[in-house]
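A quick write-up on the structure given underneath.
Only one protein chain is missing; all other protein chains are in place.
Chain nomenclature is as follows: A, B and C, assigned in order of appearance, with residue numbering initiated at 1 for each chain independently.
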Amino acid sequence: MKKVRKDATEALAGLLTDGMTVMAGGFGLCGIPDELIDAIRASGVKNLTVISNNAGIDGVGLGKLLETRQVAKMISSYVGENKEFARQYLGGELAIEFNPQGTLAERIRAGGAGIPAFFTKTGVGTLIAEGKEVREFEGENYVMERGLFADLSIVHAWKGDTEGNLVYRKTARNFNPMMATAAKVTVAQVEHLVQPGEIDGDAVHTPGIFIKRMIHVATREKRIEQRTTRKRGEPAIPPAAV
Amino acid sequence: MKKVRKDATEALAGLLTDGMTVMAGGFGLCGIPDELIDAIRASGVKNLTVISNNAGIDGVGLGKLLETRQVAKMISSYVGENKEFARQYLGGELAIEFNPQGTLAERIRAGGAGIPAFFTKTGVGTLIAEGKEVREFEGENYVMERGLFADLSIVHAWKGDTEGNLVYRKTARNFNPMMATAAKVTVAQVEHLVQPGEIDGDAVHTPGIFIKRMIHVATREKRIEQRTTRKRGEPAIPPAAV
Amino acid sequence: MAWTREQMAERAAKELRDGFYVNLGIGIPTLVSNYIPDGMSVQLQSENGMLGMGPFPFEGEEDPDLINAGKQTITELPTTSYFSSSDSFGMVRGGHINLSILGAMQVAQNGDLANWMIPGKMVKGMGGAMDLVAGVKRVVVVMEHVARNKDGSESPKLLSACDLPLTGTQVVDLVITDLGVFTIDKKGNGGMTLIELADGVTEDDIRAKTEGAFTTRLA
Partner (left out) sequence: MAWTREQMAERAAKELRDGFYVNLGIGIPTLVSNYIPDGMSVQLQSENGMLGMGPFPFEGEEDPDLINAGKQTITELPTTSYFSSSDSFGMVRGGHINLSILGAMQVAQNGDLANWMIPGKMVKGMGGAMDLVAGVKRVVVVMEHVARNKDGSESPKLLSACDLPLTGTQVVDLVITDLGVFTIDKKGNGGMTLIELADGVTEDDIRAKTEGAFTTRLA
């Protein structure tokens, strides 16, 4: 059972249909499956519902699918950084369902773990709870949220073996591990492709069972959204006081 | 804020009260916090509700707390291996609440993650669902289960730094990570105590935030419940066919 | 004539497919791993938190931190990954395991399964069985066709309805006994169908030992 494919186009072959739901990992531009997004753009598939914490920026990441009007709806927690997004959204061309970030993460985790619904106190008494069941447990109110499950998830990992065992790097982990579990098919792009045995079993973040296909992505420039630095000699902010 | 204590007795000082609920990590005898269990036994605290997948064996692990009648109730998925357990249970001295193993694991994870209740299809139409809400989602029935949260969790890890970041080893991980998140206070015993920076941030299984106190346990013999081996030259069962 | 334990395991192995992730129960199901065809990639899950279960260790190489759900010492493979119990059962409940092969005390013609509790006897608990039968995509039961009672009599195990407390309702897809193989249309109304006979076993032999209703469609 070979999981590794030649490139992103081959990895997505047969998986894309108009109107489908796609989860895409990443937070901002950190840990986004950019090469797989490019292949989705090239495929021309339309009318997508995309579940992703953010919507990329103009010309980068999911921003590329917005430019081509391939996205009909986003399920996200924050979408601020994208002029094309704003234009389509304000023009009524693009629907958006806002989810609190933690609720979004948990809905995806639930979908992957066979949990159709759960209760959370996030959003009680706000617009988010409208039309949803609110129930009291131990004197506190909670809103019922539903699991999310997609037709396809695309994720980015730092390292992967050919069995599909994945390791993420630093804050590029974010939504990728849950999304890998919450779709009919998950396709991963990995920066370093290794053989089974090269990843310690204790260090695996996503077991291979969740990965149906994968590609090795040649090193491409990773974009930084907010480049913040300090000068040598400047006080350390946030502090290193531990 | 010093988390490392001299020994198990000091680590549990002030935390033990009669009638409290304690979660104990481990599966069978694998990854059990044995030194902390010994200290609970020595404390004489009584009438405990213990949440643990199993109940140890006679004279080992939680079996030691059963011998001294310190346990009033177990919440477990399987308790087969313990004569003293059977004696007290059949004699009506010990209450037991059986949970399906996955439901138990998820209830603990939910408790730690602020989720008071969730739906699962495990146990629908069985004794386990009696008295619980059953609800249909997308044409399938699910039973509502509640989160679990304890007064104290005791866990065993392979390695820990003084900040409380933990790494578990192989199948000794099991229930330990969720339990670490699901109590007012979690105390960890670690086989290898190291300094911050010696554990790669990507390899941490339990972030230090969950660990209030910890001890370094000198290497003690780990017990094996079912010693199964093969002779050299014997076929490999289960197979290594990959 | 009826199938031996080994033959039942061999028959169960025919349910495996390349790339499958499989959970095997204790007893006969464990033997199924002996019959995985050469070159077929099958990864075994152990619900205590491991994917890619390896063979038993050589004597002297047992690792107390490395056991399967039956608490037996095992080994790891190059493909092995470890995870917590909640992640493990997320995998199970979420339908990511292709196949679960397990034993049973009773199976009903609608796919109900009983294998954890006998009223009046010491109850040890269901362990992960309820999660596995509810969550795994395809559930195969391997069991003796009848139970042998202490007085020498036999009790059918394939029933119109289980009388033991259930492990799951409408969960079994296939039953392999020492006498034959049955499919069950667990989510529909197709009932139970006898599809194979063990060598030398007749349909009449099976009818005599089966309380549940079934149709026959032998290949």
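Heads up, the rule we're going with is that a residue touches a chain if its C-beta (ideal position, glycine included) is under 8 Å from a C-beta of that chain, and two chains touch if they have at least 3 such contacts.
Just so we're clear, the structure is a prediction, and the values are computed from it rather than from any experiment.
Visitor: Kindly name the visible chains that come into contact with the excluded chain.
Guide: Over the full assembly, the chain not pictured touches A, B.
Visitor: For the full complex, which residue in A:R5, A:R41, A:K73 or A:K121 touches the chain that was left out?
Guide: Answer from the full complex: A:K121 touches the omitted chain.
Visitor: One chain is left out of this view; which of A:D7, A:D58, A:D151 or A:E225 touches it in the full complex?
Guide: Here the residue in touch with the unshown chain is A:E225.
Visitor: Even though one chain is hidden, which residues of chain A still touch it in the full complex?
Guide: These residues of chain A touch the chain that is not shown: 27-31, 53, 76-80, 86, 89-90, 98, 100-106, 108-109, 120-128, 158, 168-178, 205, 222-232, 235-242.
Visitor: Since one chain isn't shown, list which residues of chain B touch it in the complete complex.
Guide: 1, 109, 111-115, 161, 163, 165, 181-182, 195-197, 201-202, 204, 207-210
Going forward, only the chains that are shown with their structure count from here on.
Visitor: Can you name the chains that touch chain A as well as chain B?
Guide: Looking at chain B and chain A together, the chains touching each of them are C.
Visitor: Which chain is most central here if centres come from C-alpha coordinates alone?
Guide: Chain closest to the assembly's C-alpha mean: B.
Visitor: How big is the gap, in whole Å, between where the Cα atoms of chain A centre and where those of chain B centre?
Guide: Centres of chain A and chain B (C-alpha means) sit 32 Å apart.
Visitor: When the centre of a chain is set as the mean of its C-alpha atoms, what distance in Å lies between chain A and chain C?
Guide: Taking the mean C-alpha position of each chain, the two centres sit 36 Å apart.
Visitor: Per the centroid of Cα atoms for each chain, what is the distance between chain B and chain C, given in Å?
Guide: Here the centre of chain C sits 27 Å away from the centre of chain B.
Visitor: Hunt down the residues of chain A that sit against at least two other chains at once, touch-wise.
Guide: 113-115, 163, 196, 201-202, in rising order.
Visitor: Any chance you could list the residues of chain C touching two or more other chains?
Guide: 41, 43, 50, 52, 76-79, 82-83, 89-90, 92-93, 135
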